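The complex appears here without one of its protein chains, the remainder shown in place.
For clarity, chains are labelled A, B and C in written order, and residue numbers in each chain start from 1.
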Amino acid sequence: MNEPIVDSSQSEEARRRRFSAITTARIETLADGVFAIVMTLLVFDIRVPGADAVAAQGLASALTSVIPNLLSYILSFLILGVLWVGHHNQFFYIKRADRTLLWINIIFLMAIALLPFSAGLLARYGREDRLALIAYDVNLIIGGVLLFFHWWYATRDNHLLNQEVEPRVRRLVVVRILIPPILYFTAALVSLLSIDIAILINVVVPLLYIFPNRVDAIFRRI
Amino acid sequence: MNEPIVDSSQSEEARRRRFSAITTARIETLADGVFAIVMTLLVFDIRVPGADAVAAQGLASALTSVIPNLLSYILSFLILGVLWVGHHNQFFYIKRADRTLLWINIIFLMAIALLPFSAGLLARYGREDRLALIAYDVNLIIGGVLLFFHWWYATRDNHLLNQEVEPRVRRLVVVRILIPPILYFTAALVSLLSIDIAILINVVVPLLYIFPNRVDAIFRRI
Amino acid sequence: MNEPIVDSSQSEEARRRRFSAITTARIETLADGVFAIVMTLLVFDIRVPGADAVAAQGLASALTSVIPNLLSYILSFLILGVLWVGHHNQFFYIKRADRTLLWINIIFLMAIALLPFSAGLLARYGREDRLALIAYDVNLIIGGVLLFFHWWYATRDNHLLNQEVEPRVRRLVVVRILIPPILYFTAALVSLLSIDIAILINVVVPLLYIFPNRVDAIFRRI
Partner (left out) sequence: MNEPIVDSSQSEEARRRRFSAITTARIETLADGVFAIVMTLLVFDIRVPGADAVAAQGLASALTSVIPNLLSYILSFLILGVLWVGHHNQFFYIKRADRTLLWINIIFLMAIALLPFSAGLLARYGREDRLALIAYDVNLIIGGVLLFFHWWYATRDNHLLNQEVEPRVRRLVVVRILIPPILYFTAALVSLLSIDIAILINVVVPLLYIFPNRVDAIFRRI
């Protein structure tokens, strides 16, 4: 008659699986939604030239004024790609969530959703005023630090994971997550001397993450 | 030879599972989509300063005029986070849907999707005119009351749940859902005396929900 | 050694299940995405009043000019809800897709994604010029007819279904899908005599679909 006792071990198991399945699924859906929208909204920074500009100088010439916005679009899209892949790969290990993890995600997404503003600032004032570049880099540093904190919190002990993370893998991922914020911090400092070199550092960062590397070797072994 | 008869008990089971699985899955996808978009659209309220303002006062000074919009962005993003987590956690118990539940969700999302307007109003006129703050709080009260109604309707009896909700848990969740609308109502009243205190109440609400609490203890026990 | 022969029955089964699972899942994800975005974009039609208007007449008075846009928002949101629930319920039966079904969906979504334009037209010119109302209704008629065509094509024979649709249910759904386009057609005609009555018909349509009805009784029996 003691239904809770009879039922307990099996339903415990079932409940735990269901709980973990739902929760990270919806975090990932929300995150994918925010990334998809931010990536797509970046295009609004590239405006179709107005009729006046086209009448005065012709379409070809009017389109060249759009090039900085196009480069800013490509740069920000690639960085969003780096952050999305990083977030994505973490959930290879993370299968459960708690309130703290949900909120780290929400605040991470708050930094991501701010990027269309920072990218707009960069496209418009980035070459003249180092403040625009610094604001952009600060935004990316906040995003990167939150992604690190996400990994650090989730892998601290095993209650959110479905398999142990080897300490070697954990450290390797920490290094890979922290390199971009460190480079963006460097870029912000360098901009005080030379905006051009600072921009170059920003361009290099995503390129470091597009090509296969040691982390992929881990995935391949699995 | 009577295939429907032989098949019945098993296919009944299969149908029920399939029905429930699909239906709440798509509600959650639609809701996650609306939340992701609303969160991301909030950024449009933070405009890159125009060339005129920058030429007149410099970029640093022009950027300070963006601060109220940035604070309104952070505030609204956090509140959307609270509402999303609340909606999310309800579906830990709710596994089936009927037309009424679908429509409570749709009308809840209608209130959520209105927030970029209310947040824009708050950012632009919130410090001068209490009406902007009241409109913002009314929007949040409507959202909160619909979230309560969602929980109340779904847990009234067990036909939409996959496990019984203990009365103690049910009441605890009701209290937690109703606190924000009550505080927003209080803030709207207080704004008649002091806008600053009313804004402070608005700032405090999300902070109450970010940190782990008694509801999480329930999830941890499961 | 003849691996394809040994394997055939089992892998056939596996392939079919996988095929059906992927395909309708992504149609539903795309559709939910479009619905979520269209619902959310409707809010852009409700503009925060400009500083000039507020300075001249005060915020309260400036906000009253937003009321038609708010009503248009509510109306369009509810109709999108009706169409989403209708689309959603069809996939209770439809479990496989072919190219034709994909394209009926894409063209259906093309009509849905046009609604922010039509709703904007209605909000701005709907009370003065019947053409705005007719354009809005034509948009909704196209959406409704495509939803009917979707149901008709998918249930024509059983190759896309996972359970047979009883002829009685099929007919009931056809009637329920065709009522809104017929009423919108009526509203377009009536607008030649009275815009007010035409608007009233538009308001009544979603109300017919929010409350539980005979279709729900079918779902409940399953």
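Keep this in mind: a residue touches a chain if its C-beta (ideal position, glycine included) is under 8 Å from a C-beta of that chain, and two chains touch if they have at least 3 such contacts.
Predicted model, so just to flag it, every value in this text is computed and none were measured.
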Absent-chain contact - pick from C:110, C:175, C:192 or C:207: C:110
Touch residues of chain C, complete complex, unshown partner: 11, 15-16, 18-19, 22-23, 26, 29-30, 33-34, 36-38, 41, 98-100, 102-103, 106, 109-110, 113-114, 116-117, 120-121, 124-125, 129, 131-132, 135
Residues belonging to chain A that touch the chain removed from view: 28-29, 32-33, 35-37, 39-43, 46, 48, 51, 54, 59-60, 63, 73-74, 77-78, 81, 84-85, 88, 91-92, 162-163, 210-213, 216, 219-220, 222
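By our rule, only the chains that are shown with their structure count from here on.
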Copies chain B and chain C touch via same or different residues, half shared test: different
Centroid comparison with chain C (C-alpha atoms), farthest chain: A
Relative orientation of copies chain A and chain B, as a Cα rotation angle in degrees, nearest 5: 90
Interchain centroid distance [CA atoms averaged], chain A/chain C, Å: 33
Centre distance in Å when chain B and chain C are each reduced to the mean of their C-alpha atoms: 24
Per-residue overlap in chain C, given as positions that touch at least 2 other chains: 33
